[in-house]
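Removed: one protein chain of the complex. Kept in place: all other protein chains.
Each chain carries a letter (A and B) given by its place in the written order, and its residues are counted from 1.
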Amino acid sequence: MTQAFLQEQFRARIQELPGTETMRVARQKAMLSFNSSGYPTRKWEDWRYTDLKTISSAEYDPIPALPSANTISHAKQQVDSLGLAKDAKSIVFIDGYLKNSFGPLPATHEIEIANLYETAEHSIRSSTSAFYEGMPLAALNTAFSAGGIYLQVAADTIITAPLHLIFVASNEPSITQQPRVVINLKPGSQLQVIQHFIGSTPSISWTNAVTQITQEAGSTLRLYRIQDESETQLHTELLSSKLAADANLELGYVDFGGSLVRNDARIDLAGPGASCSLFGLSIANKGQHIDNHIHINHIEPRTVSQQAFRSIIGDQGRGVFNGKVVVQKNAQKIDAQQSSDNLLLSERSEINTKPELEIYADDVKCTHGATVGQLDEEQLFYLRARGVDETAARGLLTFAFANQIINRLQIPELKERVMREILQRLPGRQQWDELL
Amino acid sequence: MLEINNLHVCVEEHTILNGLTLSVSAGEVHAIMGPNGSGKSTLAQVIAGREDYRIIKGSITYSGQDLLSMPAEDRARAGLFLGFQYPIEIPGVNNTYLLKAALNAQRAARGENEIDAFEFMKIIKEKIELMQIPKDFLTRSVNEGFSGGEKKRNEILQMLVLQPTLAVLDETDSGLDVDALKVVADGMNSLRSPNNAMILVTHYERLLEYVVPDFVHVLSEGKIAKSGDSSLAGELDKRGYDWVQSKTENT
Partner (left out) sequence: MATTPDNLSDLVEQKYQHGFVTDIEQDIVPPGLNEDVIRLISKKKKEPAFLTEWRLKAYRHWLTINEPEWAHVNYEPIDYQSISYYAAPKNPDDAPKSLDEVDPKLLETYDKLGIPLHERARLAGVAVDAVFDSVSVATTFQTKLADAGVIFCSFSEAVTKHPELIEQYLGTVVPQRDNFFAALNSAVFTDGSFVYVPKGIRCPMELSTYFRINAANTGQFERTLIIAETGSHVSYLEGCTAPMRDENQLHAAVVELVALDDAEIKYSTVQNWYPGDENGIGGIYNFVTKRGDCRGKNSKISWTQVETGSAITWKYPSCVLRGENSIGEFYSVAVANNYQQADTGTKMIHVGRNSRSTIISKGISAGHAQNSYRGLVRVMPSASGARNYTQCDSLLIGDQSGAHTFPYIEAREPTAQIEHEASTSKISEDQLFYCRQRGLAEEDAVNLIVNGFCREVFKELPMEFAVEAQNLLNVSLEGAVG
């Protein structure tokens, strides 16, 4: 969508967007910010390998129509197909709108769950310019977001059952869904969240999501994000997280779908002893472009970060990885590790990876590694010598490569589901299914 | 030669040594034993001059000098040697080079000339054979790619080349199989003389069957709980450290 189009849409339709008058002012500020910077272009260092032309030149409805009964029932089918347990706690968004018709919001005395735009204080606090500075797409989401959720866990409370946030892209063509999630963990609390991005739009639409997390001292969050949208979907998102002392974040990314995917994660280790561990798996086939851009900021001493990302790039697929670790001057005695491992399966596959380090302290331990390659010839031969045919052997080894990441999913039902999805996308699986 | 008097040592907020007193004379071999966490390694590191430890109270005199006021390298040049519990790797720095630099530092402190290259190679080759260390050691980097046992043998090799006046060996026997242990013990015994002394810090009494100490001390709760002759080691082996602790509690 061109800037001119967006500006015009914003002016004409801002009243359709939820929230108070103060919220509207915040939206306007965000829109101004987006206008002054415009879309990121390939001249921007962080966008060197990812072109947003398909988004900036097309025309999508930035504020989609409210889901019809038909859309809702269709969405329900899609949610059901996720196969979640009957008692699973889930919150559903359809086309970016928070939909309560699947059941009431599963709030309890331990976890506050509210419609973001119905809680003035939280919605405004999460929409300040400091948050979307340098991130025009996040500014756009702040301006246009029509649906959001606010989650807060009380101090020292452990929520044992994972919370599912499901974002369904309906069959509506050419729309933009811009959901927003704000999570606040009080000191010592623990929460598990799974974000599912699903959809099966036949035509092209755009998801532009934002998740904002604040973790107070000693809190623990496990957040897995599984993106399995249609192959024509455009997907951009920002996950921004601030951790206080001794807080811990485990973040898992799995991407199968989308034609153009760009995941930005910005993590501030803002208290001594804070730690984060990230892992990700992308499978890019047939012209898919999947870009993971991670930025971890060690602000305080004794903070620890770990990143392990793997990608499998098939025919005409493109993978991009950027793992930037910045260690500020006073962040002494920190430990930062990164690895980016990539498998190219075809002549027309492409990978661009850049694990970066910017270090201003000295008592640090920082390492990173990146590999690009193909399957191990020796391992392939071993399997073939045991009677497995070549295609199946390749499929098996490719699966083994992916499995290193899948194994890190600590929620068993989710792990199984992801494993099944991946198996479906790997070549020659019929032959080697039984071998697993 | 070494007088440790009422030593109190702290690391961050924890007191590790709590009034340790020990006296070692020339020609003696002392064994310091004790359960894990009793402060044995701390004692060894403090004697060698590691700066991470805070000395709250007490003194250490070495050949009449105030040891605690000397930086680590000066202690080394005065003839003090520490055999590390976990010898560190230093990539790119040649084993031979380090040893030669160390030997020359000692000689310089004694007002002697640097050692002649030829003579040095002679000494080194002799000691390498004695310690059963493979010849490629000469070209490898310090401790790089060494197994645990090889690292310990390297420590003893260095000790034999440097001929220290006081050798403090920190758990040099840990991780060694019987054959390696014998080689290491032979190296240690070959150094024994009326002019020097050794302090063996060890958890197990196995080493002490080969290198028989003159005195055995048991470290408990940061101080020496019990001292005796070499037979004390045998008793500890039979009865365990709890025996000493319970004894001290009853007194």
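Operating definition for what follows: contacts are C-beta pairs under 8 Å (C-beta built on N, C-alpha and C of every residue); 3 or more make two chains touch, one makes a residue touch a chain.
Note that the structure is predicted; figures quoted are calculated from it, not measured.
Among B:Tyr62, B:Phe84, B:Phe215 or B:Tyr241, the one in contact with the hidden chain is B:Phe84. Seen across the whole complex, the unshown chain contacts chain B at 48-50, 52, 71-73, 75-77, 81-82, 84, 87-88, 90-93, 97-99, 101-102, 105-106, 109, 141-142, 158, 162. In the full complex, chain A makes contact with the omitted chain through residues 329, 332, 342, 344-374.
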